[in-house]
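A protein chain is absent from this complex, but the other protein chains hold their places.
And then chain A:
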């Protein structure tokens, strides 16, 4: 099909014609309706995300303190991070991995399991359960700032101490949020509690769209128990939502950082026990104003997230996606 006939039928620009490679411009013109569809997104995306990200990546090769002109220093920021930044290598990296490896898959599986359970419930009460499970994400700021510090308060009137003392498990109050031994685990626990976020909502909405007849057909084909049903019918049916949830879990946990700061009351957690990569970036960007260095850290984080996301695409992406 030539370019002329393709442009002559603007109503069907999206039909997958393997045109005999007309010029790029005419192909773009033939698909102009597609560009109209993505246009508004693409314009704002380029302006407010792509350009800033590119500038930030560029900035990682500069020394920049937000006041004087950026000074080009080549790879020095990256070299410094990987060879001299003790706090980064000793705390931020291992902490981030530990945190992400537990909260990411853990929260992800919990999200799916709870979404699946809720989907089994009768319609009328279903959305109340959804509300309750989603509540921590809905109220996250308030809950982190007010509820948890009270529960983990270090004196004997803190809820947890009070409870454990009265049961005789402890004989003196524990400084939960000041002790590096516990801090990370408290962070992980609270993050799991709050991990039923957008991935959970997406999977729940996905489950609503699964064809009920699929299960009947499955039963005829010899699927006998619920576990088989989940693995052979449910998960393949909501694969796109599973992928979305996985990517969100990866991105969300690797980019987490606010929890530690809120629990500790300052950006620096006790003896860096809850120091994650984002805290490190915050430290350099907002406290020390070494923006070039912070940008270099973000680039490293980006590479890390990218690698982890690739793995999720391997696991859940359909063939034509990747």
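Going forward, a residue touches a chain if its C-beta (ideal position, glycine included) is under 8 Å from a C-beta of that chain, and two chains touch if they have at least 3 such contacts; residues count from 1.
By definition in this document, contacts and distances are computed from a predicted model.
**Student:** The complex lacks one chain in this depiction; which UniProt name from "Pyruvate dehydrogenase E1 component alpha subunit", "Extracellular solute-binding protein", "Carbohydrate ABC transporter permease" or "Peptidoglycan glycosyltransferase MrdB" does that chain carry?
**Tutor:** So, among "Pyruvate dehydrogenase E1 component alpha subunit", "Extracellular solute-binding protein", "Carbohydrate ABC transporter permease" or "Peptidoglycan glycosyltransferase MrdB", the name matching the hidden chain's UniProt entry is "Carbohydrate ABC transporter permease".
**Student:** Of the residues A:73, A:87, A:147 or A:230, I need the one that contacts the missing chain.
**Tutor:** Only one of A:73, A:87, A:147 or A:230 touches the chain omitted from view, namely A:147.
**Student:** Would you mind spotting which of A:87, A:138, A:164 or A:268 touches the chain that isn't drawn?
**Tutor:** Going through A:87, A:138, A:164 or A:268 one by one, A:138 is the residue touching the chain not shown.
**Student:** To test your reading of the contact rule: which positions on chain A touch the chain that is missing from view?
**Tutor:** Residue positions of chain A that touch the missing chain: 11-16, 24, 27-28, 31, 33-35, 37-38, 40-42, 44-45, 47-53, 55-56, 59, 66, 114, 117-118, 120-136, 138-143, 146-147, 150, 157-159, 162, 193, 196, 198, 201-202, 204-206, 208-211, 240-241, 243-244, 247-248, 251, 255, 278, 281-282, 285-286, 291, 294-295, 297-298, 301-302, 305-306, 309, 318.
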